[in-house]
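Handing you a structure now.
Heads up, one of the protein chains got dropped from this complex, but the rest are sitting where they should.
Now for chain A:
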Amino acid sequence: NISSTTSSVRPVPSRRKWFVDLKPSKQERLTIVAAAAAANNNDGAVATAANDAVSLTSLGFSEQKVADLIPQEDDDRLLARRSWDIALGPLKQLPMNMIFAWMAGNSFSLMSIMIVVMLFQKPIQTIFSLSSAFASLEQEGVGGNIWLLKLVYFLGSLTHLALALYKCQSMGLLPTYNSDWIAFADQQTQMEVTAGGFSYF
């Protein structure tokens, strides 16, 4: 937290790259004085809190956000590129996963099972984080074709799932044969009852 505060910027209408206002405002000066007084009187814990308060409102910090001042046409191009980057992300990872899957082999070992678990886990995670992946884009206000992007992203994840299923199939983990269901078969009911044996006389 301490380090993050130093890079903040104060809003200035001119087109300079960045600037830091080294002159503390009146309110900031007041808090520093109050904190110093408290540190002298009380125990360490309060002093730390006061210290935090000081560092939170260190020099150059501003509560206000700075508007991005990149020209509109440039922004749109960059935004489109970034959004397609996000949307195609899963698809781009597919070749790597395929190599992984191929290398794991079809035998059962700790490695191959871990890779199969990973193959399933990743696309499911990406599908669930679909909205958060596009959250920043939505904030930017790209509303028009975001559904298309989401669809592409979703389909990309599905290819991963398909790969995982194919892997399971080739490893024999999918219950696609009769033999996989035989344990659940009920016992046959008998249509006849017999009794008897040798006769005593």
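Simple rule for what comes next: contacts are C-beta pairs under 8 Å (C-beta built on N, C-alpha and C of every residue); 3 or more make two chains touch, one makes a residue touch a chain; residues count from 1.
Throughout what follows, contacts and distances are computed from a predicted model.
**Student:** Of the options "Exosome complex exonuclease RRP46 homolog", "ER membrane protein complex subunit 1", "Prolyl-tRNA synthetase associated domain-containing protein 1-like" or "Xanthine dehydrogenase/oxidase", which is the UniProt protein name for the chain that has been left out of view?
**Tutor:** The record for the missing subunit names the protein "ER membrane protein complex subunit 1".
**Student:** Hey, which chain A residues sit against the chain that's not shown?
**Tutor:** 44, 48, 172, 177-180, 182-183, 185-201
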